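All remarks here apply to the structure that follows.
Coming up: chain A.
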Amino acid sequence: MGKRLLLRGNEVIAEAAIRAGCQCYFAYPITPQAELLQHMAVNMPRLGRTFIQAESELAAINMVYGAASAGVRTMTSSSSPGISLKQEGISYLAGSNLPAVIVNIVRGGPGLGDIAPSQCDYFQATKGGGHGDYHMIVLGPSTVPEAGQLTMLAFELADQYRTPVMLLADGMLGQMMEPVELPEPIEISSLPQKEWATNGAKGRDPNIILSFDLDPEVLKQMNLILQERYRQIEAKEVRYEETATGDADIAIVAYGTVARIVKTVIKMARAEGIKLGLFRPITLWPFPSQALKKLSEKVATVLTVEMSAGQMWEDVRLAIAERAETPFYGEMGGVIPTPQRILSEVKKHAG
Partner candidate 1 sequence: MARGAVVIDRERCKGCGLCIAACPKKVLAFSSELNNSGYNVVHMEHPEDCIGCSFCALTCPDVAIEVYREEISV
Partner candidate 2 sequence: MPVDVQNMQKVFARPNSLTDAKSTYCPGCHHGILTRIIAQTIDELGIVERTIGIVPVGCAVFAYRWYRCDAIQAAHGRASAVATGVKRANPSLIVFSYQGDGDFASIGTAESIHAANRGENITVIFVNNQVYGMTGGEMAPTSLVGQKTTTTPQGRDPKLFGYPIRFSEMIAQLDAPVYVTRQALYDTKRIKEATKAIKKAFTNQVKERGYSLVEVLATCPTNWRMKPIDANKHVANVVEKTYRLGDLVNRG
């Protein structure tokens, strides 16, 4: 049993990245992600690794592009507006088959928004915020310990599939403290060699990292490789958690901070005789459509609850179609839904 430490989400994500062998971290200051940057500022140089506070989030994602090309594990983090600045770079990472981890500590939007927690970047993360047919694997932690575990997983999946992976947390998860047992650090030297990396053409043909070809047929082939990768990921990497859905009459679909609140609502509802369950997507892309479809065959209503105007809600409706009622309740602007408020929504639909 490792030591249990009381740590902030931002610090756990940073420390997990270090333990996952992140050798280069590039980022720009922004609340509510600042402690992540500051943790890296202290610890990366101490370990002889690279830390740069870049001149912008846009520069940072392009430094990630360079470090990833050179074959090392690399990460950047930011919050909503900063993540918008990284979209072109993320599209390039996807188009160039480059592994990288991007952390979004989501805050109220759009525009400058506020620094309170939110989930209003779901579309940007899962439907592709940049140009072109691409996806990122998007992981949605709902507790501080899980944020650490999913950060480690993000680096593994990025390398395995040669793709950018996003950790989609929020301002609450980033700044809340919880007792955590940090994952064991991996040995960087144990990581498999990346034959495709641009780390010096010694004893081999030159490697070229690029995402373009002016011949449409060639670019189509490059895209087919991406699409095949996404089919593989959809087939193998879907993750979700179901709570109290065995005998449920009504279920809530929620992820991240909201899912955590719903676990309290389940107790409150069941105390009043309402059999409520929770379906919590952990991979927001690939979205757990099949599992949700199966659940919708057992319950009459599947209520989606988000800290947004309803974005994951669209994927829920796509998965469920007419099999069950799919109402929605959301809060915007960084307002966090209370258990009581969610319960009143449940009661409206519990029939």
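How these were chosen: all candidates are chains of the complex that A comes from, given by their letters.
Simple rule for what comes next: contacts are C-beta pairs under 8 Å (C-beta built on N, C-alpha and C of every residue); 3 or more make two chains touch, one makes a residue touch a chain; residues count from 1.
On a predicted model such as this, the values are computed, not experimentally measured, just so you know.
Chemist: For chain A, which of the options 1 or 2 is its touching partner in this complex?
Modeler: So the chain touching chain A in this assembly is 2.
Chemist: Per the contact definition, I'd like the list of chain A residues that touch candidate 2 in the complex.
Modeler: Touching candidate 2 from chain A are residues 23-24, 26, 50, 52, 54-56, 58-60, 62-72, 74, 88-89, 92, 96, 198-203, 206-212.
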